[in-house]
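Heads up, one of the protein chains got dropped from this complex, but the rest are sitting where they should.
Labels run A and B following the written order; every chain starts at residue 1.
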Amino acid sequence: MDEKVRLKGTPIKRFDETITVERSSTAKYAWTAGQAISRFLVELKKGKLIGRRCNKCRRILIPPRMYCESCFRATDEWIYVEPIGTVNTAVVSYITTTREKLEKPLIIAVIEIEGTGGSGLFHYLEGVNPEDVINRKVFGMRVKAVWKPEAEREGSINDIKYFVPITGGEEK
Amino acid sequence: MKMNINLKNRVAIVGAGLTLFRRRLKETPKELAWAAAKMALESAGLELSDVDAVVIGTAPDAFDGIHMKGEYLADGSGGTGKPVMRVYVGGGTGVFTPIAGWWHVASGLFDVVLAVAEEKMSPAMPHPQSVFAHIWDPIIERPIGPNLIWIFALEMHRYMYKYNIKKEDIARVSVKNKRNALDHPAAQLGAKITVEDVLNSEMLVYPVQRLDISPVSDGAAAVVMVSEHIARRITDSPVWVEGVGWSLDTVHWTGRDLAYPKYVECAARMAYKMAGITNPAREIDVAEVYDPFDYKELHHMEGLMLARKGEAPILTREGITERDGDLPINPSGGLLGVGNPIAAAGMMKVTEIYWQLRGEAGKRQVKKPVYTGLAQAWGDLMQVGTVIVLRAG
Partner (left out) sequence: MVSLLSDVAIIGVGWYGFSPVTLEASFREMAFEAAVSAYEDAGDLDPRKDIDAFVTCEEDYWAGISITDEFMPDQLGGVLKPVYTVAGDGLQGIASAYMKIKTGLFDTVVVEAHSKASDILTFHEIMNFGFDPLYTSHIDAHPYYLAGLEANYYMLTSGVGREHLAMIVEKNKRNAITNPLASYGSKLSVDEILEAKYVVYPLSVMDIAPLIDVAIVFVLATKDKAKKLSDNPIWIEGVGWATETNYIETRNFGEALYARIAADMAYRLAGIEDPKKQIDLAEIDDKFSYKELMHVEALKLSNRYSSHLDLERGEFNRNGPLPVNPGGGFIGIGHGLEAGGLIKLLEATLQLRGEAVGRQVKGVKRCVVQSWRDIPTATGAVVVLSNEEV
């Protein structure tokens, strides 16, 4: 098919140039969280981060799973981990979920949780400037979770408000 | 996996069809599927009554706004009263649909199979982006309110960090593909732009800017796949399916190596093994590599082992991936230039390799003689690679 072929299709610029029929779905669900995620959410509400350890590959899976996808076996035990990690990658978002402009840009990061053997969490990062993301200073930075006040926690990933850099001398 | 030792039947592509790719098309999804399917059948010199079975590829139902979209598309795809099956691997579906077509024929069950891919993203309101909100884990990820571009930006930035890649080297991909698309009759965004244009375009999620991204589109594509004895009868230039491969990584993307698409490598190894390819960079003459974002073309070239890790930007900078280069990548104009009606865009890549291998790509025809080509797509939650290797007959 060379460049001169005329293909089918009638481009339109706006919806009002053609006839449309509106329809919306009322699809509603109550997702069963299951064994692993239920416990994860309960612990988040308590201000704790918990994973499942696979005794074969020795990884701690976060978010927890009752099975290890790598070894294909049931995971062995619950294990608390410190909500501390290093920034694997980070970006600066200037738009919302639905693509509107944000007044104050957001920083989003993947954080490798320490001691897990590679489990990462996807969350907001505060306390750094967009420039530090753009010049990649934040890569490899140690960060810790900042929790919502206990009364506001509801058993959600958002019980962690965001992660912030661990400043010198703060090490425990 | 044992490979290639017991393969019973060869499969050829003998016809291809496309519609225009545009932000909004007036045609319904069925009508788009029909237009592409009809063009594919006519180009093969076959009738619908010759078709034994139909394979449909289309990505989320929520775009078109129809539950069980494959059922809805069956008529328009030529499936009335026939065995029809819809296969689905998210964004990888477009290349996966002819892979499924391959086993329909290679199994010996069918002689003539029509593989049709369709996507109509424009009906989703208020914006197709709102559909992407539902691809995340509903309990652990959706409450954070992610935007689709976030994860790609996270991956792109990790890739840039690990191999110290500059944004302008990534932008060259967008410049090349949009320019290539000027010669593609389906193209939505063919344009002459510069690296500066990309770097000055609206910043969405650093490091992703507007001109780094392929557009939202409507469109359809189709290919006709037949058994060897039919191919020999109806054409002098069949294009053989020599290798197929696909691989799906864990859904837990935050634990993966974001700098390297291992899933693409696994898919490629499977396809190369079947096709007897041991040195892909030398043996693949032309490739359509999945490029919904400009960095993805580079990322995928490395996963496909067409470039060493971190070196695809160098090949691009040196012009090797241009149409007149040693390893032309996306001579069609890719998703960045032709458009991205998801499943249809992936299959558009297969149609381009088909036309390139037959020497029918007109101004898009790459300069060097081509014998072996490859098309690849990527999808789900940044986790699937689909690869098909084709050879001129």
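Heads up, the rule we're going with is that contacts are C-beta pairs under 8 Å (C-beta built on N, C-alpha and C of every residue); 3 or more make two chains touch, one makes a residue touch a chain.
No experiment lies behind these values; they were computed from the predicted model shown.
Participant: Could you tell me which of A:Thr10, A:Ser70 or A:Ser156 touches the chain that is not displayed?
Facilitator: From the options A:Thr10, A:Ser70 or A:Ser156, the contact with the absent chain belongs to A:Ser70.
Participant: Among B:Lys38, B:Lys262, B:Lys309 or B:Lys368, which residue is in touch with the absent chain?
Facilitator: Touches the omitted chain: B:Lys262.
Participant: Specify the residue from the set B:Asp249, B:Asp285 or B:Glu302 that touches the hidden chain.
Facilitator: B:Asp249
Participant: With the missing chain put back, one of B:Val51, B:Val131 or B:Leu304 would touch it. Which one?
Facilitator: B:Val131
Participant: Applying the definition given at the start, please give the residues of chain B touching the unseen chain.
Facilitator: Output for chain B: 1-9, 28, 59-62, 65-75, 79-90, 96, 100, 103-104, 106-110, 131-132, 134-135, 137-138, 245-252, 262-263, 266, 270, 274, 379-381, 383-384.
Participant: Suppose we count only contacts with the excluded chain; which residues of chain A make the list?
Facilitator: Where chain A meets the chain not shown: residues 21, 23, 25-37, 65-67, 69-72, 74.
Operating definition for what follows: only the chains that are shown with their structure count from here on.
Participant: Please compute the C-alpha centroid of chain A, do the same for chain B, then give the distance between them in whole Å.
Facilitator: Roughly 27 Å, centre to centre.
Participant: Mind pulling up the chain A residues that touch chain B in the complex?
Facilitator: Residues of chain A touching chain B: 1-15, 18, 20, 23, 25, 29, 31, 33, 37, 40-41, 61, 63, 69, 88-99, 108-110, 118-124, 130, 133-134, 136, 139, 156-158.
Participant: Could you list, by residue number, the parts of chain B that touch chain A in their complex?
Facilitator: Residues of chain B touching chain A: 16, 18-27, 32, 35-36, 39, 65, 67, 123, 126-127, 129-130, 133, 137-141, 143-147, 149-151, 153-155, 157-158, 160-161, 183-186, 203-208, 218-219, 250, 252, 254-255, 258, 351, 355, 360-364.
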